[in-house]
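Please read the structure below before turning to the comments.
A single protein chain has been omitted; all remaining protein chains appear in their positions.
Moving on, here comes chain A:
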Amino acid sequence: MIDLWFVIIAFLWTGYFVLEGFDFGVGMLGPLVSRDPAERRQSLETIGPVWDGNEVWLITAVGAMFAAFPAWYAGVFSTFYLPVVLVLVGLIVRGVGLEWRGKVADPRWCDLGIVAGSALPAFLWGAIFADLVFDGLPAALLGGAFTLAVCALHGAVFLALRTTGPVRRRARRAALAAGAVVIPVAVFALSGLGTFPALASMAALAAATALTWRRREGWAFAATAGAIVLASLAVFMELRRQPLPGLTLAEAASGAYTLTVLSWIGLITLPFVLVYQGWTYWVFRKRVQSAPVA
């Protein structure tokens, strides 16, 4: 039961990294790939209907940690106190920026919030998890650089896949540039783990860059998503042995009763969530065009 809950939590975090990963990337790259207000709207509209739902994966992952492994939840967030404060600041200014952008007179403040609020958590989550696994500032910085670059690549590929016109062209170029950065960073960051998923993740990132070069955007997106899944898998395999220095999963876990009832609730409701979130992506599957303001 403890293993099942660890897998569920790893699944929720992984889902969060894959989904919010691209909307962090889109948020960061916005000013680079769009040159006028219409293009700016176009690029943000690719994530508009979905980013808030993507963020709930984080809320659920953290809620599940709280319920299933209280001591792990408490230990992680009180240990990484200031980084978590900064993550929260990022998520706040980003969320407000995205929601208010179309309703304010001058969207520049919102744009600043979206860019900073996307880049900050994208970096910090990598730093926090790298520090959990390897412990130490260099590892944290490298981990942060890795997730920041991967989010940029993932978001650029997503933009290229979901838009038309100049934004799509620039997104492709941004993806190639991000790929050129990601691959060396990944070699450093993931070779430290050295496990099979870590190496496979490296290969997937290289494949994603190559596929972007060949203009196979759909496959490239599948490859970046796969790379994130594999990297997350590699990290959680390490965390399974030691979720936090001086703590084992068994010590951190809630009682059998709680884990059992939560399993039933999770297993019944998660499929519904996956279906209706999937449906959202289906409804908004058409490429987003740039529309000039009248």
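In this text, a residue touches a chain if its C-beta (ideal position, glycine included) is under 8 Å from a C-beta of that chain, and two chains touch if they have at least 3 such contacts; residues count from 1.
What we mean here is this: contacts and distances are computed from a predicted model.
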Ask   = What name does the UniProt record list for the absent chain among "Nitrate reductase beta subunit", "NADH-quinone oxidoreductase subunit L", "Cytochrome d ubiquinol oxidase subunit I" or "Sugar ABC transporter permease"?
value = "Cytochrome d ubiquinol oxidase subunit I"
Note = Of the candidates A:L4, A:A210 or A:V273, the residue in contact with the absent chain is A:V273
Query = For the chain left off this view, which of A:P31, A:G102 or A:G165 is in contact with it?
reply = A:G102
Task = Please pick, from A:Y73, A:W125 or A:F221, the residue that touches the omitted chain in the full complex.
result = A:Y73
Among A:L4, A:L32 or A:V84, residue touching the chain not depicted = A:V84
Contact set of chain A toward the excluded chain (per top definition) = 41, 44-45, 48-53, 55-56, 58-60, 62-64, 66-71, 73-79, 81-82, 84-85, 88-89, 91-93, 95-96, 98-105, 254-255, 257-258, 261-262, 265-266, 269-270, 273, 276-277, 280, 283-284, 291, 293-294
